[in-house]
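Below is one structure, written out as structure tokens, with a few remarks after it.
Missing here: one protein chain of the complex. Every other protein chain is in place.
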């Protein structure tokens, strides 16, 4: 059951991702990104990582993609197809990506090809919460500094110069 | 002012040498060493000794040096300070050689003499022939000196000492002995201008004549003879070396005499004759007998007198006429004026030539006969070497007589105009031969120059009797006949106004051009090759490294396109490449 | 399950410095934001002093605890010793000292009248302190989560700083750095995910333990994962071939920010890599060390060669800093913390000085060409002598003994680890590096200049450059202080 | 005693710093005077340290041979100590250094490069002096390396700033080539030192000499090769000599004098001080090759001189040949050869120093060092300088009775009778070749004299500025001439220093 769910979600994720990186319409790409991220969230769910899936949907779909769309608007991104969106390097890029995929895939198959996952539904929100506040206190605190710094940095960059 | 000081010093020093010789005469032989330092059991230092040989040579050096210094007072007008200083330095160096008991001290004197010789030959450095002659003289003797130095190593290391008086042939293995003496012989050959290093001495003649008299006739070139005499025990113990020496001497004496027969300049004739006479001394030494040594030293002494005299006479000709070339001189001679204008020179030169030619009664006759006699005795003892020496000395005696007479006649006696073959004329212009030079102001040299001539002329006669007359009448008769045999053709040719000079003799057997082609030209090529190699090979690599650096640097600048996606691509490619490489290396 | 979080006193002590820096960052931001009434100069000065005070506090703290060993945020491990997120030990103390000194230097270079006037002061110092806080965490981190987050805390604020002037050049430089950095983060995280998969832990010590004795298939994945992690750091410290963003960003950023990137950001990257290599993923004899060694060789060669023909001062320093990183990677590849920290110390001090000098000149000669420095030894002898000294230290020749001995230590580390080939490459690079710096020195000495450089140098700049020069001189006479940092 | 050694190390350095601290406006004469006083004090100090004859430490590991030792830890983390001391191989070199620097400063009282900036020049000379004396007295490998490097940048500046004013690009290139090649060499040498450290665990030369790194293969051999190559660049041995002709030819007079007189000796000194005692077995392995390259250097240097048209280049190339002799002497590993090398070190310093002074004087007077442009017949135009040049040439070609002879003679003697561990036949062949090299040496010096001093004066009239030997030249050159003669007639003066072994 979970396997089938995972396979479906994974297929959707792959297809959507391919469209994200190949679409000539930039806004379409952003929207397909939503689909891809959602599908990945589905994968998380299939692996019984419900908390992560939830966060994925909240943060990615709810925040990041919205930000991206805003940014597209602000940069006056055209909605019509833009043939120059993908540069002439794309065959080369594809070759590299394919090589990388081949390498990694082979390695992964050799290493984990016989392993089975048996996800247990174990209230992962609580597990994650406990882990964060019991074990991963330091990274969590540092992460807060990171968010603050990124926020202030983004604000500072967005401010107009005083002379303007 | 400075020049005067040096003049006084020069003469004074020479007199001091004479005085020392006088004081040491008959004194007990002595030795002492000083400034020693030792390396690995070998003592490196200086030592002197006095014995009969020392005294003899000191006397010769002192007397000839004094004569030359005094003579130079009148002879030399250009740059006298350096000249007198160098002559004094030369005398000191020769004295060092003579008194040295340490091979290194000897070497110092030996090479300083060479340096002085070089500097004095180049005294007239404005002249091209003087410059090249000086360089040639130094280089050829230097080449010999390298062998000499190696010979010192072989003997010194072999014997464990560099003291001459401690070198004992009995303690040396025959290999060491032969190698060492042969190497020393190389140095001797170079210094004494023997075959095959003979060509520098004739070319050294552009130097001032008194220098030729002192260095290139009486003393320095004879230092080789002295050296072998000094180390006679060692040389006599090595049959190989003696054989080589005999062959070298025989070849040289004939070779040089033949060259002298065709030379057309007084000093050049004398130079070749010096080579030839030195070879006679070596021939005496090569016999390996004490008779031979005695004969050689005797000839050394007489030769110093008469050859010094002859060079000084040639100097007078140069000083008074400006040239010693036959073609120039004979214009003055045509009416016999030279004889009358320069009576003292004529007389003393005649004495000198007679001594050189071995005319009975003169010193050269006696000394040469001693050599012949020693060789004869040695030959009778069954030595082939003795025969070789004997025959070649006898032949040389005849040839010597020939060129002496030729020189005497062509310089001082009337010769017909336009006599002689092609090339016998000044600038190859036969008409110049007809010019009548102004001889009205021609007169003999000042007495300051003439008095040494007279002194040496007397010596050239008297020295023959200094050793006591014990003449072997047979030998004397034979050599006298040989002298006559040599003199007659010279006279007959002269009387016919002919001066045939075979090309091979005139070119001195082509040795000089051959050496030039064999050594100087390749050296020059190699030099250019080395420079080109440095520039185009080693330097090219260095430059190429620099240029590669620059090019690569430019390349990196160009790769910096400013396109961030190129950067990203390069990075990802880098990751893949490292992964693949590591995988390949790992598996 | 369910117990509340308990932080021990040791935890607080260990985290005191990063915490202070973070709190200081916020304080600086607040002061700047809510004290509008003061003049720009006063506000700027107060901000500078406050920032400086926070960093100084950190330094004093580090100095006071330099010999301690404080594991923090620990939990008992399933097997082996306790797993900790942060460890304060002598190596950490040395790295923190270097980072804090670097930060202090940048603060000095950003004093009033030195900092470009269109940069917002409060935000600038806030970002600086945040980055510094992240850098200190990174240098002490012992688990991969903290490492990666710490690294981001260093990186993101510094990119913001690059663009803080909000002009064309700044934004372009920031974009390049940002894109490369994000890619590297992604690659590194991907590697971390595999490391986690293979070993089941994020703690470096545990990973190190479990890496030994893997079966070959897993080992291959572990190697690739370690490679990805190292590559991620290679991006940050701009090791070749992950370096290309650096010259553009250095040129695009204001000089003070460039100094920050060259000093703090780079040191943080090196510190992180050092932590990883020495305590975790690349044990002695690992192939990954060879990879780092190869990176070192390539990096120093390319960096120095590319610097050889540069005509702009900042670009030359940028490329030469790539070369210097190559030299840093060499002892790092053999896990010699002492040599790395010593090298870093000398590098930080003289790089600050060099950028300070360049900043002074650049303010009056915006072209920034090497030829602008012509004849400075006569017209501005003090500045020229200081700059020459810095360059000579970078080249590693007397009188710059600090540089010489740090290079020496690097050589020693490499030779001791039997990496002969790397030592030869380093020797050749000493030569190329010298050629790079001598070109500049020659310009300084060349006389007469047609248009000699002469200005009134701002007194904070004078103070900063003199301080750097004096420190470098002290380090030159007593090089053991550098090497004592990490022992 | 050790206070004096520390004093002559520190004094020039501090004095140089003080000189830079003085305003640039102080006169050239004042700066030169200051330099003369300082270097004179150093000379005096080094002479106080001089007199003893205990042999040298590297040869007999007997610590009584060391004097004025100071040994304090410096960088414990790296195992580096500040250990200085002198023995009788370093002392003559130190005195030579002090003497040449002193003479250079004196010379600068009147004669300075046209570019001026004498103050900096003097200061740099003092720094070089400190570095060189430091190298000669260092008893720690790292300290040796450090002092070895100290001289690089000052020398680079001397060539780059005060070099040939007609050829800025050329002098820049020459200076850069010099500094880069040397720095590469010394970096390789450092690698060798580190290998030694890895084997022996110490950088201390005294301890290493007492307990050398044995073995002629593997790591010790690699260390020996690296050290030898590093030092050979400095010597310079063929084919690493390529930096030398340019550097000498383009350097100012005082730069050339110090470069040839002092800096080249660092390499040969290093070989004797470090290579032989610390890596004895490995040195035996490489010695024949070293000897071979040295002999090639002798021949190649001499041949190159034969084709030179620039007087300074010619003298520079002659250094290649002479240093080849020194290298040959060292590689014989025999008492005579080593002493010969040491003696030749000093003699070459004195004689080539004199030659470069003379070449500089000739160059200054004619504004060129090209033989063809200078013309011939110097005897007529500058008789005293011409005579001195001839003297120096004779001394340099190894005329017995002058200083140049003994070193080369002992080297050849060493090659005749090399250490028992070495292939004798090889060395005999090399000896003969080197002997022929002496003839070539004579040939090019005579060619120089012939093309420069001699000639028809009518073709080369005197120039208006041609002033013969000035007083300052006389004063500065006289000691060199006197030493050349003194060492020539009394070699024991130095040979005694190295013990009767």
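Things to note:
By letter and in written order, the chains are A, B, C and D; residue numbering begins at 1 in each of them.
Here is the rule we use: contacts are C-beta pairs under 8 Å (C-beta built on N, C-alpha and C of every residue); 3 or more make two chains touch, one makes a residue touch a chain.
Basically, contacts and distances are computed from a predicted model.
The protein name that UniProt records for the chain not on display, among "Proton-conducting membrane transporter", "NADH-quinone oxidoreductase subunit K", "Phosphate transport system permease protein PstA" or "Multicomponent Na+:H+ antiporter subunit C", is "NADH-quinone oxidoreductase subunit K". Considering the intact complex, the chain excluded from display touches A, B, C. In the complete assembly, the contact with the undisplayed chain comes from B:557, out of B:127, B:294 or B:557. The set of subunit A residues touching the chain not shown comprises 2-3, 6-7, 10, 13-14, 17-18, 20-21, 26, 29-30, 33, 36-37, 40, 43-44, 46-49, 51-52, 55-56, 59-60, 63-64, 67-68, 70-72, 74-75, 77, 84-87, 89-90, 92-94, 96-98, 100-101, 104-105, 108-109, 112-113, 115-120, 124, 127-128, 130-132, 135-136, 139-140, 143, 146-147, 150-151, 153-155, 157-158. Where subunit C meets the missing chain, the touching residues are 144-145, 148-149, 152, 156, 159-160, 163, 166-176, 178-179, 182-183, 185-187, 189-190, 192-194, 196-197, 200-202, 247-249, 251-252, 310-312, 315, 365-369.
Annotation for subunit B: contacts to the undisplayed chain at residues 557, 560-566, 568-569, 572.
The definition used in the following text is that only the chains that are shown with their structure count from here on.
With centres taken as mean Cα positions, subunit B sits 100 Å from subunit A. Look at where the CA atoms of subunit A average out and do the same for subunit C: the two points lie 30 Å apart. For the pair subunit B and subunit C, the distance between C-alpha centroids works out to 78 Å. Across the assembly, subunit C contributes residues 220, 224, 435 that each touch 2 or more other chains. Counting only residues that touch two or more partner chains, subunit B has 572-573, 575, 579, 583.
Contact between chains, as defined at the top, is found for A-B, A-C, B-C, B-D, C-D.
Only residues 103-104, 107-108, 110-112, 130, 133-139, 142-143, 145-146, 148-150, 152-157, 159-163 of subunit A touch subunit C when the two sit together in their complex. Residues 1-5, 7, 15, 18, 22, 25-26, 29, 72-73, 75, 85-86, 118, 120, 123, 126-127, 130-131, 133-134, 137, 141, 143, 145-146, 149-150, 152-153, 156-157, 159-161, 163-164, 166, 197-198, 217-218, 220-221, 224 of subunit C are the ones touching subunit A in the complex. Only residues 87, 89, 92-93, 96, 99-100, 103 of subunit A touch subunit B when the two sit together in their complex.
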